[in-house]
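Pasting a structure here, questions to come.
Here the complex is missing a single protein chain, while all its other protein chains stay put.
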């Protein structure tokens, strides 16, 4: 079987497969927004954005943008039937108040205890917190989508995070270009692997110790 | 000169004379609402009510009531050009946040240190706080309109309140059926007296010691 | 939680259903236990003995000369009452909605309300610590809805209803005018987003729907 790390859209599709009907879902800036490109079928997924969008539609087509309608990444999006607009305070009431079923965020590092780091890189004075710290403590579930290693091959699934934390002990699922991982009280559990890779090969590029799921299977690419 | 305690409308007119252009004014339930009956002339007075009315108009005429438009006393009122509706949380943001220039409230007792009591009577288990405690600490000025004595003639302008307090040290002006009183660091100052009464007669029905204003004059009944 | 401030926004139809159902041992969070606007006022729950505890801003008549049924039952010790300043009440609801653990408010400092509470001086001003006030259920009333649960209120019907919808696990809304398809309400002008609403029901027009109130009560 050919070894093939997963592409970004495939990784995000996998997380989006887990979204359940009627869930309020918040997607972080960057890679996580790809989760919105998935056809949800008969599941009604309510996308929420921290700038006050509750239940928005797909990206606006070129030439059809409403200049006053953007998502958290400042991309032009659309309304859908039922969209509601709230101001920033109420938006974070939704977020911190526990109304978001899942937030999918990017990260630099995730640790086996559920900590993650996403706002500050080594040697930089500034950082970009945005709404991530509020989402991380407020959403019922925090899932991370990220590259499995840094550009120079260093692991990002760690025993403990090295970078400044975004939140403590909140991550329950991680999808990378090498597989799908659950975080349990026992640490990372490898649930699904990228085509052609063995658990041992994935462990090699992972600092934390991986437990292998008894239901280990190939990375899923279509809805259940 | 005939001795004549002031009627409720005259007392309220006096306080309303002090409202300045562009002031946000909150009127308590009962007697204070009479302050709204005053023609404000070229002063634009923005009446605010804790159930979310910002800038409302006069009482609704019989038969023209909007069933969903009432003031804090559940009286049917009207909108005016510029009326805005907010929900209860934002209404108390206005109140506690210091946007109300003056609240006129009723009271059972006022003390010379600016304390007042308005929510619980002696020997009763329950009470009615409503928005009074928030108004008392939030409004820039707290003015009281009340009968000078109890029904059995006991004074209500006191050295210290006997009843449970609504707020501490906030009252700056009191209008009763016997006169207009300022509260300063030195206690009550008699500023204006009801027709025919001498300061000594007013002192007799007042527990607190009255200072007589150097500008003492008859109770004013028309705008400056 | 029961919405409404005076009759506007009172969920009289849902409260009526609760009365018929006869659920006992309720903790009721409401501005005031009114009982004289209609046969389905929140105070009726109390008079029927369904209430274990009340959180409210008025536990006595505003006129000291009057004694309400609420007070008679309260004096008799038939239920517990927690009296809360109205602004503190809605702020506590908002804290529950917004995941705020507690907040410092100046309201009530130096009064009975502050007794036993944590005090803190911030920038020279004294505040007391207040905690969230959540609920399992909120009953509210609105004018229009869509089937997604988005709500619009008319005039002072709004009052407590938006914050109660946010502060409670389950919110049921009775709708006066119409329930529309999603997309019929302007996204810019939705007062309560549907994600806070669990059930909506169109109420019949008056008198059955109890959305008018005797106008002779205006002097109350």
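In this document, chain identifiers A, B and C correspond to the written order of the chains, with residue numbering beginning at 1 in each.
Quick note on the criterion: a contact is a pair of C-beta atoms (placed from the backbone, for glycine too) under 8 Å apart; a residue touches a chain by one contact, two chains touch by 3 or more.
Computed from a prediction, not measured in an experiment: that's the story for all the values here.
Although it is not drawn here, the omitted chain touches the following shown chains in the complete assembly: A, B, C. The residue from B:11, B:24, B:38 or B:74 that touches the chain not shown here is B:24. When the omitted chain is restored, the residue from A:88, A:140, A:160 or A:218 that touches it is A:88. Within the complete assembly, A:168 is the residue of A:147, A:168 or A:212 that touches the hidden chain.
Contact with the chain not shown here comes from a single listed residue; of C:53, C:120, C:169 or C:199, that residue is C:120.
Touching the omitted chain from chain B are residues 24, 46, 48, 54-55, 79-86, 92-94, 96-99, 137-138. The missing chain lies against chain C, touching residues 91, 95, 98-106, 120, 122-123, 125, 127, 131, 152-155, 158, 187-189, 191.
By the touch criterion stated above, the residues of chain A touching the omitted chain are 29-30, 49-53, 62, 65-70, 73-76, 79, 85-89, 92, 95-96, 108, 115, 120-121, 124-134, 137-138, 164-169.
Note that in this section only the chains that are shown with their structure count from here on.
Taken as a contact graph, with one node per protein chain and an edge wherever two chains touch, the assembly forms an open path, each chain linked only to its neighbours along a line. In this assembly, the chain whose C-alpha centre lies farthest from chain B is A. The chain pair B-C and the chain pair A-C differ in C-beta contact count, and the higher one is B-C.
The geometric centre of chain A is 56 Å away from that of chain B, both derived from CA atoms.
Taking the mean of the C-alpha atoms as each chain's centre, chain B and chain C sit 27 Å apart. Shared interface positions of chain C, defined as residues touching 2 or more other chains, are 94.
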